Every structure is written in C-alpha cells, then in structure tokens.
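Submitted below is the structure of interest, expressed as structure tokens.
What you see is the complex with one protein chain gone and the rest in place.
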C-alpha cells in the first residue's frame, strides 16, 4: 500500500480499521462511537463494517466504560475505549491510574491490561474550561501507563497502530484542532519507532522540544526565527512514555539551548518534566536556561480571543527564541 | 494560649476544632469522620462536640462527597471534605478539577468555592499500590486549586487554619507516616505565612527543597552530609500553591546547587516542576545540575522491604549530595 | 373570584424561551457565538412548570442545555446572549459561555458541561439549607444521558439518607447526542431507580406545562419538608444535539412526529381555550418575546469582547496571589537585565 494524502482524522480511522481487520479482538467502546460515528467523526462507518458487538455505543458512564475496557483487556480483547474529551478524565482516573495502570504490577505480572484509551484535547473551538484542556501530565505521572500524542498525519496512523500492539495500557491523545489537517500517510513507513522522538527541523542554535498541535506553532516559530538569523531545531516527542531521551539530549548538547513548548497549563506540565530532565542531563552543555513555554495557569476561557491568548502562539515562541539568543526584542513582539 | 507538645494528628484535630468553634459554617464531611473518628483518628470526638449535622459521616461515595462539599461551599458553608486516602482522588478529580477549581473562573467571579479537601498520602504502612501514593502533582497542575502539605506539627495546625481562611478550594495533604510524630504547636505563632517556604536548616553548600514527610529524611541526610563536611540548606515548601519562589531562588543563588526531594513517583512530579523553575530562574548561579530525588516510577509494592526501597531515604539523599559536591562515594553508600 | 393567571405567565415564559433559543441559533449562524457548543432547549419549554414551582431563594444547577431553565428563573436574556457570544457584559464576563452560565444573584449555581457534574452541588446546597433552617430548596436539572452517570446515584442516596431539601429533575428528551435513551439505559422506568434510593418520584408530561407544574409543586413542597424527590419530564429534542449536528441518526418521520409534541403550542392553545387570552393577545405575547430577543441578540453582537488580561482574573479571589502570565515569566528569565 502506497502513501496517500489524507487527514489526521482519517489516518486515525484507518489505523482503527486496519487493526480491526487484522485482529478480531480489537473492539471500540465509547460514547457515540457507533451510529454517530464519533463526536469528531473519527469512527464514522465502522459500526457498519464491524457490527455493534465490536463498535459499542456506550451510555454516558465514563468510569464504567474504562472499567469495562480494563476487564475486556484482562480477558483477551484489545479494547479501544474512547473518552470523548480528555477533560472527562477526572471521571476515570481511578479506573485508569489505579486499575489499568497498576494491575500488571499489583498482580505480580499475571494480568495484563492491553488497552488503548483514545481521547482528544486542546483548545481552538471555544469549548471552554471543561472541553479544552491538555491533561497529559496526569498520565505522565502514572507509572504503568504509556502515553502517545501524535502531531502529524503519519504519526496519527502509526502511533495508534503501535499503541494497539503494546502489551500495556496506552493513553492516546489526539488534538481537536488537528482533525482536519492534511498530510501524507505512508502505511508502510512510520516516521520513527514507538517511543522515539523525531527531529522535525534541523537547527544548530537552539532546540525546541514539543508535541501534539504545538509542533506546528513551533515550526512556524522556527521559520520566523530563521528570518532573524536563528536556526532552531524542532523535536517532536510523539510518545511521552516510553521516551527515548537520548535524541533530545543529543540535540540540546549540540545547540546548548532548549525551549519546551506545551499547550497545557505550565505548572506541573510535561514541559516541566522535560525541562527538569534536560537540566539534569545536559547541564554542562547549556548556554542558557531551559525555558518552558506553556499554557497560562488558568482555566480555558470561552471567549475566542481569550482562549487564543491563553496558549502559546508561534509569535510567543519566536519571541522567546530571540530572547534566548540574546537578540533584541523584535518589532513585531 | 501557649505552645504545647503534641502530635501532628492532634494538631490537625485542634485546627479543625478551633475553626469549628470560631465559625459555625465549618462542617466536616467524609467517610468515617464521625462515629469512627477518622480512619487515622484525626476527627475523634468531634461529632460529640458538634453533632452529626456538622460532622457528617458520608457513604462511600467519594465523588458525591466532594460534589456535596462544592455545593455547600457555593451556598455559604465552609466544608472540610475528607478523602480517606489521596489514592482515591481518581474518583473525585472531576469534581475537584472541573468543578471546585474552575467554578469561580467559569462563572466570571460570581461563585466562590471556599472548601478544603483534607486527605493523606504516602508510604510506610505496607498499604500497597492503591493506599500509598503521593499524587499532589495532579493538583499542582490544576489552575484554581491551592495545595498545602505540612511536614511539622506547627504547620499541621497553622496551614490548616490558613486553608480554612482561603476564599478558594484548598487541597490539604497530610502524611500517614507523620500522624504520631511529636512536636511543638504554638497556636499564636505560625512558622511563616501561607504560601511562604521555610528554611528548616541553614547551609551554604547546597539547597535541598522538599515538603511533607521527606523533610525529615532531608534533615537526616543533611546531618549525614555535615559529617562529610557538607553544609546543606533545607527548605520546606509547606504550600505548593501559592508558592513564593523567592526564598527558594535566593537559597539556590547562594549555594549554587539544588536537590529537590519528593516521595512521589519522579516523572511528572512536583519535584520536576520545582527543578524546572530553578533551572529557569537560577541558571547563572548554578554550579551543578538541579537534581530530583523522588520515588521510583513504579506502583508502590506491598512487601515492606520493597515499599521502603521505592522511595528516597536519607541515605540516598546524602549520597546524591556527596556526588553533587563531587566528593567520593562514601563507604556507606 | 380571581382567575388563575399563572398559566398565562408560564406561556409567556415558554414563548420567551423559544424565541431566545431561536436567536441563539441565529447568533451562531452569524458567526457571533463563542463556539458551536450551543444546545437548544426547544421542545423542552415545559420545564417552566418546575421553575415556576420554585420560590425566590431556591437555587439550582443545570446541564449544558439549560438556557430555558435559567430564563424560567428570571435571567436577563441580553446578559445571557452576551455570555453565549463570549462578551465582557455576559453573566460570566465572557469566560463561561453557553455551557457555564450562572448567576449567584438568581440562585443559578452553574450550568455544567460535564454530564452529571452539577448534580451533587444541589446536595451540598441542601446541606446548607438544612443546617441553617432556611427552608430553601435546591434543584438539579439534567438530561436522560445523566441517568447513566454514577454520581447521580451517589447524590440521590445522600439526599435521601440525609433528608435534604433537594429535587432532581431529569429532562428526558429521548436522546443523548445520537443515542436514543433505550440504547443507553438497561431499563427505562427511571422513577423506579429514584424510588429504590429512597426518593419520592413523579412523572411529568413535557407537552403539558400545567401538569408539570402540578407534580413539580408537590415535589418541591415535599423537598422543602425534607423529602427529596425526583421528577422525570418527557419531551423531544426538536433539533440536533448542538449547532453542528443535523441528527442523521433520526428519520425525518421521527423528527416530524416528535416536533408535534410542542409544549409551547399546546400552552398557547390552552390559554386561549381557557379564556386567559384571546388569539390577538397571545400573538402580542409572541411578538413581545420576539422583539425582546431580537434586542438581546443585537446587543450581544455589538457588545465588546473582554480585555485580554481579564483572563488572569477570577482564577483565584481578588487580593490573593494570581497566576503569573507566561510572557512576564519568560521576559524575567530571558531579559538581559535578569541575567
């Protein structure tokens, strides 16, 4: 099968489809995944292809859904549970963190929970405080969980396929702002392996580490910086767990400067984690402080202008890059 | 009222008692807080003093309890909801993070939620993976929540009194391993204000930043280091939000070295957050990398030896301190 | 002999709700709403039977489809519309929007975008009223979808156990998004669920605001005396789940049939039949409502958006430490002076 142009949404759908085709143990369970085709249309049509036994429309019972997926995974299915918004994860954190994540451990390796929790997060639709969050940090702080957050069309496909091959629970967080993004999907060729970051842009002056939708802001920022003569390297984490840090450290040790960009509220974010690790392991190479550029530490406001202003923009990233390079604050800042 | 010798447990109880005495809006609600007197005996006898209308034994409905506290706070009471173990917070994260924390904001400042969620965490009782965690990082990543974690008897009292004066929701996390710890309670004199870290030990060579029970391991480690000629400063955060960082930065800028110690699983922990902030703001003063010493990134095992080995000990902290000072690894390590 | 003019007043409120919701749809079409998560309560106006059975001082929470409930409790449509448009003059300063509208002054403890999220808050309010002996009642409004959320049963149990002045109102519009209620519930007799937890349960006919008012009044009286209750009101969601949804999962016939169950039309016919209003007077009510809501719409469209740095307000109470803007932090770290 050769590479095709498609959308992030359809790449995810294709991954589900291929996985369901290959393995009849793969089932989907979640609110509106069947007849409705998914709140963001990702699972459209799958119920017709695979019947209501494998594409299961669930009641609005998030904890029950994840708990059901845990039990199904324990007994041999490969459930993909869908949480319509990552914001609802507060309803399922017990089932996710105390049950799915810890079962293998508590039970001494006897019981595996190979499930995927698909969900989506982020801003961009004026969906307000309870439908716009980026909560991956909670999962990153939960031993036993894997965590993937694709930023590109090819990754949307391959990371989900990879997730569905993992022997342990994976949280797979899509970004609502990326579903209509177009790109190339090469079903034969992943950008990299599971757990391996990818350098999306080579550069020698500073390293930007990011993931999910912020990758695209970072790339735009790198273009802007280039105009100011700054050559930024951009690393896309793809998976936050497992995470092969070597690629990040190598880059930072080359550039001597690092900025970590996340859409999540900055305090206690994945950006803090990455910054701490770089601070620990790249100390002798650093020319400047490792800085985090994250969402404001506020709930997401509904007003479009406020919402937009509450998360990092390409402009803010570029501006910080200039500061980091000790250049003058540019006119556009 | 003059200073007394008492326990951490009784200091908390005294804070509740004094608050209930002063303000009839203060109520306690939680599982076993009444007749049983609290799973760890903190609320013993309060139901007899204040009746079942103010000391409310709740069903095992954690989300309902926190949701009830939210509604009570919105309408004028000052509820102290008790979550028996912080490990159960996965059941209430929606009520805590989407409701309590965001109500003031979402409703444009109209509706306040002045409640305290008291809970306890940590290892030390072979209580296994679902009764031993340190999950403060989730709260630290939730805009709208305050977070206090007392390490001393005096703080157990004063921080809880302070928490009960806050206009916003406070998560107050005790440590199960400290309840029987003795110390001095001076009801007139807090160690410092709400949100202000306290230097528990002065030192010039390196700064250890910590909180909750790990303070005591850090103090012991500092003693050990002193024997090796290293003079460690130990800072107790007390509150993680609000947090006046100035004291931390001033110390690190003096010593040039920092270790952050937490009992929580290291990845995505409060230690990562503090390390990232120090890395950002103290870069030019740092002689060595800011290192985190945290719990292993594993669920807590039940076996006493494994449990103990899974969290930082005074020895590990001291050992890291020696490494940080570029001393030889000591014989005891 | 005095005539009971309450049905007339209720009709007026229902018509105002209908008109308001139509304008919300227009706001969206004009690209002036904050987002597309706008859930119209058209078809569910008989909820006025409940809001009218509540008293001043009573409080409530709603789900995401709560515009009608709020109007029923006296909301200013212009401030509502401004909030739905994300404007500074809205009830929540443009921070909440349609799904998070609230008014402390009117006893609205908050609309919620988490299905079931606001339900336990009325239990807490009930505790406050019980402890203070204020004889207020607190009412939770939610949809049939929330009947499958665990927290509802925790809340019901606590209300019954503690005999709190609380009422649970399920606005069963037959659908949760694309899922018809019989595809989400193992058994449909929701009143029995409530009874099994110790609540008084009743059923409301969502086409008949007066019947709803009768049963709601009884339940509210009971709740005020410490007998919490549950009311299920059957209706039909006339339009899609939210503004983008064209309901492809329903047949045109089902929609047509459903829309025949129109509580507003039925109330209109009734007030005329009962001589409370002539056809012309009813039409005047309708026109007044349309004009009022047109004005609300226009005022929302022209209202100013919130100033950017208001985003940092209301995270915590004024006078307490506020979040530090990213840009300030970055500037402090990276400015030459700081280094």
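First chain written, first letter: the chains are A, B and C, and each begins at residue 1.
The rule is short, and it goes like this: a contact is a pair of C-beta atoms (placed from the backbone, for glycine too) under 8 Å apart; a residue touches a chain by one contact, two chains touch by 3 or more.
On a predicted model such as this, the values are computed, not experimentally measured, just so you know.
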| item | value |
| --- | --- |
| Partner chains on view for the chain not depicted | A, B, C |
| Residue in contact with the excluded chain [from B:11, B:26, B:42 or B:63] | B:63 |
| Residue, one of B:19, B:96 or B:128, that touches the chain absent here | B:128 |
| Interface residues of chain C (partner: the chain not displayed) | 148-154, 156-161, 183-187, 189, 192-193, 195-199 |
| Residue ranges of chain A at the interface with the undisplayed chain | 27, 29, 53-54, 56, 58-59, 61, 63-64, 66-77, 79, 94-95, 98-99, 103-112, 143-144, 146, 166-168, 195, 242, 280-281, 283-284 |
| Footprint left on chain B by the chain that the document does not show | 31-32, 35-36, 39, 57-61, 63-64, 87-88, 91, 125-131, 266, 288-289, 291, 293-299, 301-306, 309-310, 312, 316, 319-320, 323-324, 326 |
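The rule we apply is simple: only the chains that are shown with their structure count from here on.
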| item | value |
| --- | --- |
| Most remote chain, CA-based centroid, reference being chain C | B |
| Cα-centroid distance, chain B relative to chain C, in whole angstrom | 39 |
| Chain B: positions in contact with at least two other chains | 63, 94-95, 98, 105-106, 143-144, 280-281, 283 |
| Per-residue overlap in chain C, given as positions that touch at least 2 other chains | 94-96, 100, 112, 114, 117, 150, 315, 323, 333 |
